[in-house]
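The complex appears here without one of its protein chains, the remainder shown in place.
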Amino acid sequence: MSPRLRLAVLGVALLALVPGAAATIAHLPDFGATIAAYGERINAIAPGERHVANMVSAINFDLRGLDTLGEEFMLLAAITGTVVLLRGRRGETLTDRAMRLPGRAILPRSEAVQLTCRLAGPLLMMFGLYVVLHATVTPGGGFQGGVILASGTLLAYLGEGYGGWRDMVRSHWLDAMEGGGAVLFTVCGLAPMLTGAAFMQNVLPLGTFRDVFSGGLMLVENAGVALAVCGGFTQLFLEFLEETREADGPEEPGEDSA
Amino acid sequence: MTWLPYAVAAWLFAIGLYGLASSRNLIHLVGCLSVCQSATYVLLLGLGYRYGSIAPIFYDHPPGTPAVDPVMQALVLTDIVVGATLSALLLVLTVQAYKRSGTLDPEHLKPMSRGGDKAAPATSAKHPAR
Partner (left out) sequence: MIASLLASWPPAVLVPLPVAIPLLVCAALLATAHLLPGRTPDILATITALVVSGLSAIIAVQAGDGSVDYWFGGWQPRDGIALGIGFSVDAASGWIGAFIGFLYACTFVFAWGFFARTHGHFHILMLLFLAAMIGFCFTRDLFNLFVWFEVMSVAAFALTAYHLARSSIIGAINFTVVNSLAGFLMLGGIGLLYARAETLDFAGIAQGVAHAGRDPVVAGGFCLVAAALMIKGATVPFQFWLADAHAVAPSPVSVIFSGAMVSLGIFGLAKLSAVVFDGSAQIREAIPVLMIGLGAISAVLGGWMALLQRHLKRLLAFSTISHAGIMLIGIGTLSAQGSAGLLVYVVGHGLVKGGLFMIAGILLATRASIDEIALRGLGRGIAPAGVAMAVAGLLLAGLPVGLLDTGANLLHGSLTAAHPYALAATIAGGALTGAAVLRAAGRIFLGLGEDPGDEAGAPSEAEREKADRPLWLMLAPCCAMLALDAALPASWIHGMAPGAVTAFSHHALRGMVSEGPAWPAWASVAGALGLAAFALFRHRLPRLVVGPIRATQSAPTRALEALHSGLIGDYVAWLAVGLALMAGVLAYA
């Protein structure tokens, strides 16, 4: 189809959808009037039965923990896929030089940037850990904290340059972190079964309400998620940044494809 | 205006589709896909909202205080992870597509020679011999 014809087809189709969408929207519950019985019920029982203050974490790690397990592995699939697809042609060798565009001046990093990054890096890591640890009492959790931790490593790239970043970050360790976190989460599901409980049943002591150590098994799962997300996202940054390095030679053929 | 958030969601999805259909740059295309996805965020959070309620975290407020629907928030959290994974994968594919074919214009990216008996074969000069 020519672009114009395509847009015409799309426009007609969308116009045809308008009455249906309007009828659906008109019959939806009024915005802000009420919430669903399921959510109401969870708000009512979870603080008492799981001693946690953050309902979203209670859902993510306990009531609907299986969804989070799937989500965790979705991330793992995406990152493994990214590694396969980006690394395929490039291979895995290390190089300490970034790619240079001919004609563009190379400015040394200013000391102010370096200092800021060195100061901000540890602070950001601390904040990431704080967010991870307080999953059950305040907004936050393994996913959010893991991403913050991973972005802390990016400050090393900003401050120390490609070579410094590459010295710090090793792909094998990241694989181990990512896989290890995922193993930990899955084991949190399987281990309760050995005691005769259900998959991912919260069999650990639940702790005190509004305390950092509340929620029992959720804390372990949360740690697994944080580990996997931190390792995974750093791996993601690593692979994308590797695209900026200088090529060693002619491109290698795809990862074992032919 | 009790319908406004839902209408916004529908509009976001439609405008995202328009962007996808008319896009001439793969990176723009990835952005348009995120716009489509934003429609689901708006719809889900809109459905889970209730006036006069707190966030579903009973730290400063005692349990029993009316709170918004935590299920929808958990679903959106999962949805955000979906969005992150899709963006990462699509951007990788974009990088590789650019390396192979030297263009980012979806109009110039066709998967393979059309397979019919008499179809003209596609050129694959950019593609390294394997």
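Things worth noting here:
By written order: A and B. Residues from 1 in each chain.
The criterion applied here is as follows: contacts are C-beta pairs under 8 Å (C-beta built on N, C-alpha and C of every residue); 3 or more make two chains touch, one makes a residue touch a chain.
Just so you know, these numbers come straight off a predicted model, no measurement behind them.
Even with one chain removed from view, subunit A keeps its contact list with that chain: residues 1, 3, 6-7, 9-10, 12-14, 16-17, 19-21, 23-24, 26-29, 36-38, 41-42, 45, 62-67, 69-71, 73-74, 76-78, 80-85, 88-89, 172, 175-176, 178-180, 182-183, 185-187, 189-190, 193-194, 196-202, 254-258.
Contact between subunit B and the unshown chain involves residues 9, 13, 17, 20-23, 26, 29, 33, 36-37, 39-40, 43-44, 47, 71-72, 75, 78-79, 82, 85-86, 89-90, 93-94, 96-97, 100-101, 106-107, 109-117, 119, 121-124, 126-127, 129-130.
As a convention for this text, only the chains that are shown with their structure count from here on.
Taking each chain's centre as the average of its CA atoms, subunit A and subunit B sit 16 Å apart. Contact residues of subunit A toward subunit B in the complex are 3, 6-7, 10, 14, 17, 21, 24-26, 28-36, 38-40, 42-44, 47-48, 53-56, 58-60, 64, 67-68, 71, 74-75, 77-79, 81-82, 85-86, 89, 137-139, 143, 210, 236, 239-240, 243, 251, 253-254, 257-258.
By the touch criterion stated above, subunit B contacts subunit A in their complex at residues 1-7, 10, 14, 17-18, 21-22, 46-51, 53, 55-59, 63-64, 67-74, 77-78, 81-82, 84-86, 88-89, 91-93, 95-96, 99, 107, 128, 130.
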